[in-house]
Every structure is written in C-alpha cells, then in structure tokens.
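The block underneath contains the structure these notes are about, expressed in structure tokens.
What you see is part of a larger complex, with each chain still in position.
Order of writing sets the labels: A, B and C. Residues in every chain begin at 1.
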Amino acid sequence: MNEVIQTFEGWYSLHDFRTINWSSWKYVSPDERAQASEELATFFHDWKLTEDSNLGSSVVYSVIGQKADLVFMHLRETLEELEELKIAFNKTTFAEHTLPAYSYVSVVEVNSNMTKPDVHPLEDPDTLARLKPILPAAKHICFYPMNKRRQGGDNWYMLSMDNRASMMRRREIIGGAYTEQVIQIITGSIGLDDWEWGVTLFADDPLQFKKLVSELRFDEVDARYSDYGDFFVGNRLDAARMETMLKI
Amino acid sequence: MNEVIQTFEGWYSLHDFRTINWSSWKYVSPDERAQASEELATFFHDWKLTEDSNLGSSVVYSVIGQKADLVFMHLRETLEELEELKIAFNKTTFAEHTLPAYSYVSVVEVNSNMTKPDVHPLEDPDTLARLKPILPAAKHICFYPMNKRRQGGDNWYMLSMDNRASMMRRREIIGGAYTEQVIQIITGSIGLDDWEWGVTLFADDPLQFKKLVSELRFDEVDARYSDYGDFFVGNRLDAARMETMLKI
Amino acid sequence: MNEVIQTFEGWYSLHDFRTINWSSWKYVSPDERAQASEELATFFHDWKLTEDSNLGSSVVYSVIGQKADLVFMHLRETLEELEELKIAFNKTTFAEHTLPAYSYVSVVEVNSNMTKPDVHPLEDPDTLARLKPILPAAKHICFYPMNKRRQGGDNWYMLSMDNRASMMRRREIIGGAYTEQVIQIITGSIGLDDWEWGVTLFADDPLQFKKLVSELRFDEVDARYSDYGDFFVGNRLDAARMETMLKI
C-alpha cells in the first residue's frame, strides 16, 4: 500500500545566503567597485527579463542579524540553470567580498490535496501559477526548513494517509486565515537537501510571520510532528536599495 | 479551537555579539584609532538621542569568557531600523577589528495573561512601557534563548490552554520574588529566529541571575517543558568604559 | 546466534566533495591556469583508462548550493589506490584553489538476499558487475549517508533476521519500480566512516530522486528505522564542461 501523497512539482529553487566581507569590500578601488555595481545591475536586469518571459523568478533580501547579510532566492525550470546562476555569481567581483552562509536546494511543490477535483492539476492555470510562482515584492521574507518528525510515538510517516490528510486539512485552515497577510511558498526537498521542506513566507508586516508560525505550532501537525531548522528574516532589496547598502 | 495565547508586541530587538580581533586592533595607526573612537562615540550619542525621543533603546556590555567580547542590544520600532544599525556598524573602522560571535532577532512580547482586565493593553501606559522599554543601566546582563519542549510526554504545545496558564501563573510568582533584584525582558522569536524566546536579564548583583534561573529550573514549566540555548553574561559598558577597554 | 546478514563487497569508494576558492582561482596567471587545466585533463584521461581496464570507475559532478562545488566519486580495488588518488589530486595546481567540503569512505556492498540462489555470488557475472560497477553517465547525482536506527522501541539491530529480511523485501519492491529512472549504488561503511551506508543515486531527471526517496520514507524500514546525513545533488561534468565551468 503506497502511503505517499501525490505531489506536483514546478520550478527548482535555490536559496543562496551570503555574508558580506565588509573589511575587504571597504577597500576595493573605485574602478573595481564600479565594475562590481555594474555586474550586480546586470544580474538584476537579467533576472527581470527571465521573470518577464515567465522562465523563473528571483528576489533579494537583506538578512537581519549575523546569520547572513543577503539572501538570493531563485526559481528556475532546471537544476542546470540554478548551477549557472551560482557559478555566474561566484565569478563576479562582488562575490569575492562575500562568504557562503547557508543555502537550500528544493523544488516548488503542490500537494494533490490542494488541487481541484475536476481538472488535471497541470492543466489548471491556478495550480500552474502556484507551481511556477512569480515571487512577490513583499517588504519582508522569512525562510526556514522543516521535517516531519519520526520519533517514538510521534512518527508522521507511520500514520495512515487518512489521518495525515485530515490533520493537514485542519492545519490549512490556519494558514488560510493569513492569506491576506502572508504569501507562503512550499518547496519540497526530500532527496535534494537536508530537510524535507523549505518554507518561504512573504509579508509586508513581519509580525505576521510570528503570528502565523505561533498559531501553527499549537496545531498537532506542528506540535507533535514537526522539527525546524534555522529561521532567517530579511528586508526586501531592489537594485537601488542594494546599491545604497553597498555604498561606502 | 485556537490554543494560542494572545500576545502583544512592541519594539523589535537585535542582540549583536561581537568578538574583538585584538591582534589587528593593537596595530591600527593612531589616526585610525582616533577615527574609530569618534565613530563609536557618535553611535553612543545617537543611541542616546533615539532613547531620549522614546524611539528605541540601546545598551552595550562587555561579555565574560570567550564566547564574545561585546554585546550590543538594540530595541527599535522596525526591522528596517535594526538593519540600518547593523549595516552602519559594519561600515565603521572599529567593526573591521571585530568578528561576528552570535546574534538574536526578536520582538518585545507581553502575554495577554499579564495585562490588566479592564483596559485595552495598547492603551495602558504600564503595558506600553513594557512593550517599549528603556533598557536599564544595570551593572550586569544575562541573555539566553529558549524553547518550550515538544518531546514525547513532555510536549508544551499539546497541553490545554488552561493547563499552560495555571503553570505559567505559578512560574510568575517565582519571577515576582526577584523584581527588586532582576529586571527581565522577554522577546518572542517564533518565526524570527531559531529559538522561541529570548530572555534578557539585568541585575546589579550577577549572583541573582544564578538564583533566579536555578529556582525557575525546579518549576515544572522549566523542569519538564523548557530547553535553553547558550548563556551570555556581561558587565555594563558606557562610552567612557568602552574607550578604556579599547585603549592599547 | 549470528544475526548479521551476509554481504559481499566489491570496490572501495571515495566521495570527495570540494569547494572552489573562486577568489584565488580568478587571479591565477594564464600559465598556471593552463597547467591546472592540463593536470585535470590528465586525470580525466587516466580515470578513463582505469575504467577501460575495468580497474575502477570515476565520475565528477557539479554540486548545487553552497555545500560544495564539485564531487569526485572514485571506485577502486584498494584503499591504497584511493589514498593515491587523494594525494595526487592534493598536489595539483587546481587543488590549491579548492577547500575540502565533505568526504565519504565506503565499499560497494551487495546483500546476500539479493544474490541468486544457485550460483556463488562471486562467480555470478551479474553480482560481480554490481560489486565493481562502471558508474553511469547520468545527468544528475544524489548522495546521502544513512544509519539504521537504534532508539528505544525503534532498534533495527534488535529485530530478528527474518523480520528484517521481510521488511527489506517490501522495500526493494519500491526501489524496483524505479530501476528505469534511477540507478542506485549502495556502499557499506560500518567500520570505515561515520554512517553505516552511503547511497548514491544517478538519474537523468532529478525529480526522480525526490519521488524515490519520498516513497521509501513512508515504508517502515525508513519511517521507523532510518536516519540520514546530508544530501548532495549535482549535475554531471565531463572534461569539456568542467573546463567551461572553470573558465574566468
């Protein structure tokens, strides 16, 4: 008996967290700084073109605290494109003044429970839009990876599919109450990275991250069956704000 | 049934722990050292202005042991201001001679259990003062992050709200006995950082940290339902004492 | 009563994950870069010769995300040859511009349950081919180490051999459904490295890694009795694609 719930997958995702080496960045020559700025501007421009062609989506946020200074989140059709983005960035002048802080590889995932009954998900424009989402221009981002727990009496993977489905429905009601305030993108990473899912939240009011995640934590799915990795919170950067940030 | 206890949030908080790179700091030129001192003095001055305008609060402590040398604790209205403080500091001369040691992002939190029954908390001056607190000039600081436990039979998030509330009331009696000796600021970090809460204690006698935390540990809430991160303890630094500390 | 299931072992295996130091690699002189390229080309050539002589097999993949930039997977007859490969690589010019990221030492393993009843496994060409496999030229690789769990009521090593064998048979049916899409190489590492097994998967469609590993996770062997280390995913590199990748 196959107990795996069917999922549909869309764009592959790379969360790329970087720390700026300010001590070296402060001392680059004006020429080098100009070149670095131009390279970054070109990236922002290219990412916009990709997005306009509906071939992917990219956003950049400034991370609060010491865990990282920047996070680039990229959605693309293939792992090959994510590799290309990574290598292209690593060859830039600016990248010489950054250090890797954390990264996450996953793929946008929609659960079959969440698709419409009378249309094939991959022919439903709503589902397709969720599988290949244009990332929102929200003021704040929150990212954390998570697992379903497999510990003694609290083993999600030993529950029946019905039991899991009914628990997930209750949980989705909570998330549903926040659709106005928080946009949530679930990416699956079983077989791709160390945790089972990545959760990326977008909101204009960062307090909504706290309210939503707190409410979920009291729901049985999270209370008994979920473990979390690190949480990262950031403020949106567009090309102009990033230039200001990097000005010395 | 929503089991989340209502909370009120005030200022956002950044605990920024730094290690001094003494080997490089010792060899900066007198000019550079003068510039670094001036920058730091300006920060202290600006933070004082912010505090005087009731727009936030900042303190600096010298950390004991090797975990860090300094901790800057900043309270501000928005995450944007915390980002600004971080980036401004990272661009200073002194910052070149420090290394990140640890940081914590959270928001001042007051539990609805702790507010008065007949007035809306956000219209109660006492509650407002607790949500946007001017940090005390105590001689010592103690910071640690913590989680409520979710392990087998010891799962805080599976307890009823009544059960949790009555346990928390007993626990507050313990804390209440220390109000003369220890000022306690609770910041919530679910959805913002890796632990669920940050606890910042201020006292003139550091032994009171040990006495209070020990007593709490024998209370069921801590004994069965709490896990802790690292503990940091420090001595207060004002601009003058910091200058002395950095003198070579 | 000996409860160990009999295994047959083939080639020793080294997974060697490396991070490229782009900041130094970008600034090597054209001469040094030419020398580095030549050395790498010689390695690719030698590895091909080894493979043609059926004395081992080697592949290289570009890793997605920050965990590593490259993984070299080498299969050889002896640990001495794996040591030689490691040291030879460490003495190259290119190696100066890489940092160790992760490594895994193990040996190709075939379980006696999976061999034919009427022929000695080491005289059966099929089993021999599985013990000394030529690594496929698949577009993608997935590697992760794993343990069988020994925790309270979930202790694999306290189960009877019959119980384990019947659970493993069910599990192999799942893996069997993916033979078209995923090539799986199991290497044993009890007594050789920190986890008990290494799992290396090859596929042209990386989504199949997610599908296979997800399905296995709902099977009791994984759900109750397995723990995993880090997951690494990569894109195939041949000599030409590696040269492009390293071009500045």
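Here, a contact is a pair of C-beta atoms (placed from the backbone, for glycine too) under 8 Å apart; a residue touches a chain by one contact, two chains touch by 3 or more.
All values reported here derive from a predicted model rather than from experimental measurement.
Here 3 identical chains are displayed in place, and the whole complex they belong to in this file is assembled from 5 copies in total.
To be clear about the criterion, only the chains that are shown with their structure count from here on.
Between the contact lists of subunit B and subunit C, the overlap consists of A. Fitting subunit A to subunit B on C-alpha positions gives a rotation angle of 70 degrees, to the nearest 5. Residues touching across the subunit A-subunit C interface largely differ between the two copies, under half of the numbers being common to both. If you average the CA atoms of subunit B and of subunit C, the two centres end up 46 Å from each other.
Computed from the mean C-alpha positions, the centre of subunit A lies at a distance of 28 Å from the centre of subunit C. Among the residues of subunit C, none is found touching two or more other chains. Within the complex formed with subunit C, the residues of subunit A that make contact are 2-4, 7, 9, 12, 14, 16-17, 79-80, 82-83, 86-87, 90-91, 95-96, 100-105, 107, 150-152, 155, 157-158, 188-194.
Here subunit C touches subunit A in the complex through residues 19-20, 22-23, 26, 62, 64-67, 140, 142, 151-154, 201, 206-207, 209-215, 217-218, 220, 222-224, 228, 230-231, 233, 235, 245, 248, going by the rule given at the top.
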